[in-house]
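For this view, one protein chain was removed and the others were kept in their places.
Up next, chain A:
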Amino acid sequence: MTTHTLELKNLSKKIKNKTIVDDLSFSVREGEIFGLLGPNGAGKTTTIRMIVGLISITDGDVFINGDNIRGNYEKAMERVGAIVENPQLYDYMSGYKNLMQYARIMPGVTQERIDEVIQLVDLEYAIHDKVKTYSLGMRQRLGVAQALLHKPNVLILDEPTNGLDPQGIYDLRNYLRLLANNGTSVVVSSHMLAEMQLMCDRVAIIQHGKLVRIDEISNQEEEADVKVHFQVEGDLLQAKKILAELNPELVIEDFGKEIIVQTADMKTIAELNKQLVLAGILVVGIQRKTKTLEERFLEMTKKGGDVSEVAVPVNE
């Protein structure tokens, strides 16, 4: 039986008659990395704010480790770590003193744990400098550190990769995986679709405050999502015509120097290859490609939205 550490039940938020989060329900399992994906203004941050009690809930409930945050906030928040939008820290104190602020008020944080977390986010070299001298990425690292201090079993990170360099993102991803393997539930929101695909076990796609669907990342290889790319030399249009005549049931497109056929069946692929070769067309490469989460996401949320517009992380 799977245990759910975080449960949203028909969660809604209205501000001045505008529905920002609309009847959102999902459950996050113990030990999984759960993504919240949606275009700008979809309501990801608003949802997270409700989960951690920063804003009131118009309707619905949030349960953390079985405790309703509306009824038993202190108990529910005890094992939660979070970053909501950018981590804001006390500029006039050192990174270390900032961490101490949170270490002091959270249960069970030892000196060893503090040192361990600092090492984990690679900030030893600057931990005693004032935070006002920190770069964006260093602040983000410190933000991650404060969220991890008390070993939460529900970790909520709103755009955690914002400002991190590739090494930092890589390290974070690995660390989150390690945490998840040890039973922590991690909720991440991000604009970076490829990022989500690499990081998450499941992704909830949210648009206009509504849940569109939840995708399992691991078994996403559905028939319609797999395409085979044939790289050919010679007359591309001729090749496409031949294949189309011989296989009227398949969807066949051409792009650049490639013919793209929508199929997942190995036999069909071999057959197509044979047909091309017999027609005297040189096949120099065959590639099977799965539609990325990004493509599916764009497909689903497309409303004149441009790829770059959605895919580029925003530094607020």
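Rule of thumb we're sticking to: a residue touches a chain if its C-beta (ideal position, glycine included) is under 8 Å from a C-beta of that chain, and two chains touch if they have at least 3 such contacts; residues count from 1.
Throughout what follows, contacts and distances are computed from a predicted model.
With the options "ABC transporter permease", "Cell division topological specificity factor", "PQQ-dependent dehydrogenase, methanol/ethanol family" or "Ring-1,2-phenylacetyl-CoA epoxidase subunit PaaC" in hand, the undepicted chain maps to the protein name "ABC transporter permease" (source: UniProt). The chain that is not drawn here is touched, among residues A:Leu8, A:Val21, A:Leu36 or A:Val52, by A:Val52. Residue-wise, the contact with the chain that is not shown comes from A:Val84, picked out of A:Ala42, A:Val84, A:Val117 or A:Leu193. Contact between chain A and the absent chain runs through residues 49, 52-56, 73-78, 80, 82, 84-93, 97, 101-102, 104-107, 146.
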